[in-house]
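Only a single protein chain was left out; the remaining protein chains are all shown in position.
Let's turn to subunit A:
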Amino acid sequence: MSHTSLTTTPVDAQGAGGGGALPRGRRFGAETVFRGAATAAGSMVLVIIVAIAIFLIVKAIPSLRADHESFFTYQQWFADSSPAKFGIAAIAFGTVLTSALALLMAVPVALGIALCLTHYAHRRVASVLGFFVDLLAAVPSVVFGLWGRDYFYRPVSDFAKWLHDNFGWIPLFGSNGPYGRSILLGSIVLAIMVLPIVTSLSREVFLQTPTQNEEAALALGATKWEMIRTAVLPYGRPGIIAAVMLGLGRALGETIALALTLGAVYNVSFDLLGPGGNTIAANIALKFGEANPTGRSALIASGLVLFAITLVVNMTARAIVYRRREFTGGAA
């Protein structure tokens, strides 16, 4: 028996243009305008980034010249005194530490919520829960800051005491009080603020998983969790990384909530429980009002460092995604 025999039907070769010669090329005015507009919009991003970088560098130089200490290793911040003595070490360290701790706490929970919303919860429950997650994102950061400073510090202090009593032998939990505005408090508040962003984005990512891949895993005898591990998480990997990066971007730049919940102490310390912690953004918010010209320039220099940290973090994330591009299945 032969395979399907195919007969070709003649297609109308004339097409819509009729029998005449091919029409001459036309100028598409709208095409040109739109292409120009899109290109301009795209270039604008570059222009803005470069403008910000130039602004930061130019404004930072005077204070760096005036600094009587090493900018990168000195921990204190006496930018307004004369001679000016200030360094980025403590606040850059504090920025990275609080953000890292916040992500460490927020990302697993966010991924859990997103998986629950997309794969476990009943559709109606999921939509209600999703609404509350989005609502959490709408709370202004100053409100989180006040809440953390005036109310939430109490349970966190109890938790800090418990951590010290039980795990005090770990240097991170070495402080025996007083417990209040600490790196722990700041990073928990920050985690709560980052949570909705990472959750909403990873929920969108998980919804993109092709049904056929999920079914392939189930048909191999995977349980739901195994299916998620085999099909959903690997497929969503680039998207999860992007979601985490956006969360990290918010965490690194978060200002007022941390200005209110951290201890504003200038030292490089892994003590999470005692009074302490400071970040570049919080330091700018706290100092900018009464800063003299050199002080302002010094704060701008710290902003330049924050800009650089964010840039490095984003480029690292891109590199991670790019390295696995052949295995992303078009999700990248």
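Assume a contact is a pair of C-beta atoms (placed from the backbone, for glycine too) under 8 Å apart; a residue touches a chain by one contact, two chains touch by 3 or more; residues count from 1.
Everything that follows uses one rule, which is that contacts and distances are computed from a predicted model.
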item: Name of the absent chain as recorded in UniProt (options "Menaquinol:cytochrome c reductase iron-sulfur subunit", "Phosphate ABC transporter ATP-binding protein", "Spore germination protein" or "Quinol oxidase subunit 1"); value: "Phosphate ABC transporter ATP-binding protein"
item: Residue among A:Thr223, A:Asn292 or A:Thr316 touching the omitted chain; value: A:Thr223
item: Selected from A:Gly94, A:Gly148, A:Pro234 or A:Gly274 as touching the chain missing from the view; value: A:Pro234
item: Hidden partner chain, touching residue among A:Pro83, A:Pro155 or A:Pro210; value: A:Pro210
item: Absent chain, residues of subunit A that touch it; value: 1, 3-4, 123, 210, 212-213, 215-223, 226, 230-231, 234-235, 237, 326-331
